[in-house]
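What follows is one structure encoded as structure tokens, with my remarks underneath.
Removed: one protein chain of the complex. Kept in place: all other protein chains.
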Amino acid sequence: MNTFFLLIGIGMCVLVLGCLFRVTYGPTILNRAAGISAVGTKTLVILMIIGVLHGRIEMFVDISMVYALLNFVGCIVLAKYLERAGDI
Amino acid sequence: MIQKSDDVIVRTVARSLMPFILIYGLYVVMHGHYSPGGGFQGGVILAAGFVLLTVTQGIERTRQHMSQKTACVISSVGLLIYAGIGALCLILGGRYLDYGRLSQLLQVDQPTARSLGILGVEIGVALGVMAVMCIIFFSIFAADETE
Partner (left out) sequence: MIVKELISAVFLSAGFFFFFTATLGLLRLPDFYSRLHATGKGDTLAVLFSMVGLAVYEGLSITSIKILLIAVFMFLAQPTATHAISRAAFRCHIQPFTR
């Protein structure tokens, strides 16, 4: 079972690299914002899988919740700023 | 001047999620000895809740809950709790922040006194960090025009 979790974790890391392509080459800022939101969502699943592999998932659940919260707040603040400043 | 967000969905969801964010910040402060957390992390999460309220509801609505004066008072109270516990240990005959001396005041044994002392210090730190981050956010992004 640990091998299965390890394979899923490595696959998710490859998907994060794919999302980072959109973050660097996105033509406008809003593309990059969507990419960062996707990277944050995948990161929190990777954190839980690392917790299962170490055998101590209780610690990593709290960290994942904090990261989901901060991802949400950051996305809303960025969208509100870009409404006024215009999309460069 | 941070204006109110003119979108019903964002306003309603942010207002509904605010109590849970604040409660989660308190949970992170209280469980600092067992899971990742403690004073600084919990204070930042509490401040993030207030930032979310400001960005979606506007600065006027948030001033009713956390004005400049309230934030200054809370940061001072947090610092007073931290320094007060240290000074209390000095008064009872030990060194500064020597929590073992609190056992004769609280009538508990030594390890429990140390644990309670650390918890009290973390609460003070969380209050101070939350208030200072709110002050920084308000003074950078919402310049006072009326006063």
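So that you can tell them apart, the chains are marked A and B in the order they are listed, and the count of residues begins at 1 in each.
Rule of thumb we're sticking to: contacts are C-beta pairs under 8 Å (C-beta built on N, C-alpha and C of every residue); 3 or more make two chains touch, one makes a residue touch a chain.
Predicted model, so just to flag it, every value in this text is computed and none were measured.
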Footprint left on chain B by the chain that the document does not show: 7, 9-10, 13-14, 16-17, 20
Residues of chain A (touch criterion as defined above) contacting the omitted chain: 1, 4-5, 8, 11-12, 15, 18-19, 21-22, 28, 30-31, 33-35, 37-38, 41-42, 44-45, 48-49, 52, 57-58, 61-62, 64-65, 68-69, 71-72, 75-76, 79-80, 82-83, 86-87
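Just so it is clear, only the chains that are shown with their structure count from here on.
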Chain A partner contacts - residues on chain B that touch it in the complex: 5, 10, 14, 21, 24, 28, 31, 35-37, 41, 45, 48, 51-52, 55-56
List of chain A residues in touch with chain B within their complex: 58-59, 62-63, 65-66, 69-70, 73, 76-77, 80
